[in-house]
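Please read through the structure below; I'll follow up with questions.
Shown here: the complex without one of its protein chains, the others still in place.
And then subunit A:
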Amino acid sequence: MSQTKPVLRINGLQIALPEGADRPFAVDGVSLELNAGEILCIVGESGSGKSMSANAMMGLLPDLVHPTAGEILFDHMDLLKLSEDELRDLRGRKLAMIFQEPMSALNPLMRVDDQIAEVFEAHNLLTPAQRRTRAIELLTEVGIPDPEKAARAYPFQLSGGQRQRVMIAMALALEPEILIADEPTTALDVTTQAQILDLIANLQERHGMAVMFITHDFGVVAEIADRVAVMQFGKIVEQGNASDVLDNPQHEYTRKLIAAIPKLHTGETEELDKSKPILEVVGLTKTYRSGGGLFGSPERVVHAVNRISFELGVGETLGVVGESGSGKSSVGRCLVRLQDPDEGSVLLNGEDMAALTGERLRTARKSIQMIFQDPFASLNPRSRVGRIIAEGPIAHGVPAKQAYDRAAELLELVGLDPSAIDRYPHEFSGGQRQRIGIARALALEPKIIIADEAVSALDVSIQAQVLDLLAELKQRLNLSLVFITHDLRVAAQICDRIAVMQKGNLVELGTADEIFNHPRSDYTRSLIEAIPGREKELAATG
């Protein structure tokens, strides 16, 4: 595949961060080659400098960040030395880029074809009518259903995957020599991700572009890469052919990253005492209605959760997996009564949580606590950590002194220094904050913890640590866990049993082994097939 003719060469690239950043250089001494007709994956965790390197190629670095040394050679030019006008001429024509968030990467007020037509307009090509025709052809090529209709649509009328296809169509418009894809599938559901990866690989081959693919996900690397460069703290620690790096990583950091990927193969499930479940959910139903009312538009009804029943054993971890819109988060919110279910019962030790009100509900709530997805938004930025943790117990009548002492113990339990009690959330990293979130949930001495995408926002190595912590705490405190996630790898690693949800319905419920090795429903099978890097089963030896 690889023709080893470099179309772009980066030599000793160094990019300075503004003063006061945690390190002087975002990118320091990066050298690499991008060959014609290959897909080069740059892989690394957040803050590794992978996106900065890509943005430097496009001349799209943030204002306060500047390249201070090195060169980026393309077509006998050093991109770092070009004027803004010269760079602008290359952008879209020779170098094209797609981004992570398809939701926000398109102008919400412009129709799709107008946005595609702009690429031609920017380079004074074609007439307005021809641009429109080309836009529809491009939409057809990237496999959007009903391209003529999609062309006249506004971005909000398209799904995430469709928007990313529009972005790709835009990038392809002028047959660029290089396509830079910055985490283009990270925000997408797993089945959509698989389709977009296919599309990119396909188009790369058909158009003979060189693709630089930025990702944090080794699974994606295994799916798509010809070559890989691994970045850490602004430096490339290892690069080589994809299979070499994945199967035989040389650098310790690469090995650590690969080892941190949750394994898909599931071990034997521990025998749990199934005689007396701690939680019994029967016919849980939640329907969202919008519109309607006296003067409103026609009512829209979404069956977010549709008659779902399951049991959770003492000490068990039950995974609830599904794609966005499957209703998995609504299940979690109904269990803790952040939302009131429309029908069904949630029996906690035989008592129906769904029917409780007032003081009885308040007391019962202690038993089920929640950990949220976003470690940045789920902690009050104006409260000290101690208060965040102690607030719940104090509200339930524990004396303040005792609650704060307990908070310090809990911080130690989740692997933080007890002195963290007097600090504010912004002083902590994402992984540390998630530990604080766990300590907060534990403060009320719950019997059940609902973790809603609790590790999804974390880097893979941090994710592994937090998963370990959860497993250990569960064991020590004899907790039962409902683990809501879109990530089947994570589910495979931590869950005893897994419930697969699709569009509000429970598609399949079984042990992790049954789900992954003998899935009964087609939907489960399609989800598993879409897991990136599945065939390679990364680091199966772990």
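Basically, a contact is a pair of C-beta atoms (placed from the backbone, for glycine too) under 8 Å apart; a residue touches a chain by one contact, two chains touch by 3 or more; residues count from 1.
Basically, contacts and distances are computed from a predicted model.
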Among "Radical SAM/Cys-rich domain protein", "Zinc protease", "3-isopropylmalate dehydratase small subunit" or "ABC transporter permease", go ahead and choose the protein name stored in UniProt for the chain not displayed.
"ABC transporter permease"
If I consider the whole complex, including the chain that's not displayed, which of A:Ala96, A:Leu318 or A:Ile388 touches that chain?
A:Ala96
Touching the hidden chain, out of A:Ile136, A:Met170 or A:Val230, is A:Met170
Which listed residue (A:Ser46, A:Asn107, A:Asn202 or A:Asn380) would be found touching the missing chain in the intact complex?
A:Asn107
Quickly run down the residues of subunit A that touch the omitted chain.
58, 60, 88-93, 96-97, 99, 101, 104-110, 118-119, 121-123, 154, 156-157, 167, 170, 295
